[in-house]
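Can you read through this structure? Questions will come right after.
With one protein chain withheld, the remaining protein chains of the complex are depicted in position.
For subunit A:
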Amino acid sequence: MAPQQQQEVEVVVQQQQQQQQGERGAAAVSLRVLLFAGARELAGTAEGVLTGVPARTDVDHLLRRVTEAFSLGAMSGAFILALNHDYVMPGDQVRVRDGDELAVIPPLSGG
């Protein structure tokens, strides 16, 4: 894991310590990533894995990580993320588990 990510995890753990007693917030998980429409084209694949994701994180972190891992820079800001079939909003804190499904969804405009 990159040092910067480690740091972020620790910050999250500190923040959560009081309300999450006994929980291992520092655990990193792997997400199953599904790419749709134009995201699939840019990534060159319909499916992938994002490893080393902090179990407690925020949506902006997820956005940064998928953008980097799947070369989505060209459409940054123009797609949404859904975690286990639920839209997640930039700025939101989320809790993820190993094997959770993260969908990358840009709008499709053809018809």
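Rule of thumb we're sticking to: contacts are C-beta pairs under 8 Å (C-beta built on N, C-alpha and C of every residue); 3 or more make two chains touch, one makes a residue touch a chain; residues count from 1.
The rule is simple: contacts and distances are computed from a predicted model.
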item	value
Per UniProt, the name of the complex member that is left out, chosen from "Adenylyltransferase and sulfurtransferase MOCS3 homolog", "Ras-related protein Rab-30", "General transcription factor IIH subunit" or "tRNA (guanine-N(7)-)-methyltransferase"	"Adenylyltransferase and sulfurtransferase MOCS3 homolog"
Those residues of subunit A which, in the complete complex, touch the missing chain	36-38, 41-42, 74-75, 77-80, 82, 85-87, 89, 103, 105-111
